[in-house]
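Here the complex is missing one protein chain, while the rest keep their positions.
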Amino acid sequence: MITVLKHGVTKQQRDQLIEWFEEQGLGVHISEGQYQTVLGLIGDTSRVDEELVASLEMVDSVKRISEPFKKANRKFHPENTVIRVGDVTIGDGSMVMIAGPCSVESEEQILEVASRVKAAGAGLLRGGAFKPRTSPYDFQGMRAEGIELLLEAKKATGLPIVTEIMSAAHLPLFEDVDIIQVGARSMQNFELLKELGKLHKPILLKRGLANTLKELLMSAEYIMAGGNEQVILCERGIRTYETFTRNTLDLSAVPALRELSHLPIIVDPSHATGIARMVEPMALAATAAGADGLIIEVHNNPPKALCDGAQSLTPDQFAQVAEKVRKVHAALQ
Amino acid sequence: MITVLKHGVTKQQRDQLIEWFEEQGLGVHISEGQYQTVLGLIGDTSRVDEELVASLEMVDSVKRISEPFKKANRKFHPENTVIRVGDVTIGDGSMVMIAGPCSVESEEQILEVASRVKAAGAGLLRGGAFKPRTSPYDFQGMRAEGIELLLEAKKATGLPIVTEIMSAAHLPLFEDVDIIQVGARSMQNFELLKELGKLHKPILLKRGLANTLKELLMSAEYIMAGGNEQVILCERGIRTYETFTRNTLDLSAVPALRELSHLPIIVDPSHATGIARMVEPMALAATAAGADGLIIEVHNNPPKALCDGAQSLTPDQFAQVAEKVRKVHAALQ
Amino acid sequence: MITVLKHGVTKQQRDQLIEWFEEQGLGVHISEGQYQTVLGLIGDTSRVDEELVASLEMVDSVKRISEPFKKANRKFHPENTVIRVGDVTIGDGSMVMIAGPCSVESEEQILEVASRVKAAGAGLLRGGAFKPRTSPYDFQGMRAEGIELLLEAKKATGLPIVTEIMSAAHLPLFEDVDIIQVGARSMQNFELLKELGKLHKPILLKRGLANTLKELLMSAEYIMAGGNEQVILCERGIRTYETFTRNTLDLSAVPALRELSHLPIIVDPSHATGIARMVEPMALAATAAGADGLIIEVHNNPPKALCDGAQSLTPDQFAQVAEKVRKVHAALQ
Partner (left out) sequence: MITVLKHGVTKQQRDQLIEWFEEQGLGVHISEGQYQTVLGLIGDTSRVDEELVASLEMVDSVKRISEPFKKANRKFHPENTVIRVGDVTIGDGSMVMIAGPCSVESEEQILEVASRVKAAGAGLLRGGAFKPRTSPYDFQGMRAEGIELLLEAKKATGLPIVTEIMSAAHLPLFEDVDIIQVGARSMQNFELLKELGKLHKPILLKRGLANTLKELLMSAEYIMAGGNEQVILCERGIRTYETFTRNTLDLSAVPALRELSHLPIIVDPSHATGIARMVEPMALAATAAGADGLIIEVHNNPPKALCDGAQSLTPDQFAQVAEKVRKVHAALQ
């Protein structure tokens, strides 16, 4: 960590600060510039409060040199993390497709979608049982019953299942779920992340609508710090001023996260754009950008879906997207 | 709700859509323009899925005319909601100041800060017991012990207390807390909001970093829909590209929320700016913009605070801010 | 255009408004809902001031149904516009690569880069002569001399050239330039756009850092309204809160602009990310998303470039990117 002092700081003030750093077990290296003095802190600065130091009257600015995430950091784990769920591997250079409806609506629906997406090449089935809805008057998901139907679909098709959790209180219902999804709005539900850190089950962690990539990695770190190192990162669009799409899919997140972390990265073009006809180009773009997987909404009858119909593909459309995704993926091997 | 059809839609397609709307109990008024046909839906459209309709091939665009929040809506409740906590009223035209440390750190600290902010005119004491921290390695708050210390401070000074909840599982600890705060990161923790809707206690609901005012009101609606209509809205800065301040305080939120809702509105200049020396001008600006109250971080020894020291005032600085706030408030009566 | 009246508007007020619309040559269709009355305007509403109507006391909201851009609009020109420059075509389903240094620095530099990028498959040469720099103390480009060197490189290699204009006063220098680039900061320099509308030369129009896609199309409309319909749209990253990349490349702009407009669309991964090692994944992603071309910074000696060295590829790196771009493009034919 580097601390830049303001011009005109007295030697006495400076020495007090140095002493305070040293009390925290840090070495301090002084570099005097023409206009400003810079203190370089040596040692474990991960517990130094950057904003606190920056707030001191005598301090001009502070810069943290080493990132505050450790377990998610590629620097300390150069090899890619590969996650295995059933026969599926995520993060080993293959391209996994996770598909299914926004919401589980009925046995018939989930069974049909599951078999159709499996036939089209999906490796996992997704489906919402607990639904975060902006309005309290909107359909909130089938909840426990929805999870049971997903498990039925898993039994019928053999596809492992991914579904979202909204509260640690529901964890008992998720025992047989293969991958637990943390939605964008829960990315910084730290109490939930801590509970998930105690599990031995992969967590699909979605980036919040206004969260930086480093914050996403800090949230992964919360889970990993508890002992659960099976985290899958998911880019699903961020909020900007553009209104044509629901959110702005930030595909540079893929190479950026690849550089910063060893964790697998998947992309959700359905929620990012909110528009079914934009799922294909964005799925292809994510593949070309190097994503490890895609999570795509598929509904057997989109215009009647109970939520997010606008962004769901039909099974036939999904099969077409999957086919093209494989072509792009193959072209880059 | 208005549905604009694309140019070239056939009469048959149009009739199918109209039939579908009518099945949902809605009246449909057809308006044919030179280029486009517009369907006006008559009746209770609050359960029609706007995005679903927009996703239909034949539909050009959809516009919802009436807001989907009811209980928080000024249209249906023209009178301001006034919340009473002990001797303090919020929302009646007075200006309430909520002050205290970011984190409760020790008995000595909270007692001293409490008595100092009371002397300076604060009406409520704030203090963090459960702390949402970006890093799992940062101080997470004194938790249950922190709440006990706040209650002690309440007993000593008579100030009602405000503190943040991070999980519904902690609710038993909040029984004697006067106002429960929902932090920005929890604004869309819908499962938590539902639980808070069952209480008979005011909830201070902070706007999320990337949430619109209408989303804030929808979150208030979640609490109110459960039966708890004592919600206080709080603007605390939104995330933009500007980096000088931690967030961008959106003071136009004050008159905007005033127009849209009858709920009291308070402003948090400490978290919004993240810089102690900017708290005063922003507190004064919020007062002039018409806020019902302010929530300000005060620490007896800012540079040693365990979190957010950068944005805390000393008790003396707070007293000065409070004095000026009263002047601005008085000037506008 | 649809105008929604507030609840409680009197018939007299309504009739006055209708009369005012009719004075402007519009037909008005009245649709009375249970709570609100909606006026549908029939005729040419392109000159009605939407914000003005919205400002009226009796008006709740206004929605424009037809976009205010005509010449750039795919609705009125379903066929793709194809632009021809020398032997190169842009917008016909092929993938064109525009490459070259951020700044023209010397005869030797531009000649070497030009021949290298040509060999690697670039169809056009780019190079900055007039440079928009944030600081007045930074290198401002070789200006007139830079354009002369580009023309020399064109003569030597046969590559048509693309270079940025910053002021209509410099137009005489651009007579032999093949494509004139309008930079992100000039996207709404309307006086400049009007002058470019008088030319018979393709204009490469970059999206501003905080401009919506519809605003980009309105700026294209400025040029086209003057008679010059050869406009190429360019996505080059927008400003968000994310700080890892310089800007956030919005690749959903590609399918969105494709739907809204018939103009060719190219993507600039160099400026969008500001990081050389992210150019390849983003170039591939743009190709997969359906872009008509790429504009990529290439420098013969990146670490000594006078500007934006951080984002320049070496000619060898560019050749590798170009090769992979062709693979992805071919895979999707």
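Things to note:
Every chain is named by a letter (A, B and C) in the order it is written, and numbering of its residues begins at 1.
Rule of thumb we're sticking to: a contact is a pair of C-beta atoms (placed from the backbone, for glycine too) under 8 Å apart; a residue touches a chain by one contact, two chains touch by 3 or more.
All figures in this text were calculated on a predicted structure; none of them were measured in a lab.
Taking every chain of the complex into account, the chain not shown here touches A, B, C. The residue from B:Ser61, B:Thr248, B:Asn301 or B:Gln320 that touches the chain not shown here is B:Thr248. Touch with the chain that is not drawn comes from one residue among C:Pro160, C:Gly274, C:Gly293 or C:Pro315, which is C:Gly274. Residue-level contact of chain A with the missing chain is found at 2, 4, 7, 29, 31-36, 38, 40-43, 60-61, 63, 65-66, 75, 239-241, 243. Touch with the hidden chain on the side of chain B covers residues 210, 212-214, 238, 240-245, 248-252, 254-256, 259-260, 272-273, 277-278, 281-282, 284-290, 324, 327-328, 330-332. Along chain C, the points of touch with the absent chain fall at residues 46-47, 49, 51-52, 54-56, 68-69, 130, 132-138, 140, 166-169, 185-186, 188-194, 208-210, 215, 218, 221-222, 225-226, 239, 274-276, 302-303, 305-312.
Just so it is clear, only the chains that are shown with their structure count from here on.
Annotation: the chain B:chain C pair of sequence copies touches via predominantly the same residues, more than half of the used numbers being shared. If each chain is reduced to the centroid of its CA atoms, chain A and chain B end up 26 Å from each other. Computed from the mean C-alpha positions, the centre of chain B lies at a distance of 38 Å from the centre of chain C. Multi-chain contact residues, meaning those touching two or more other chains, occur in chain C at positions 240-241, 243.
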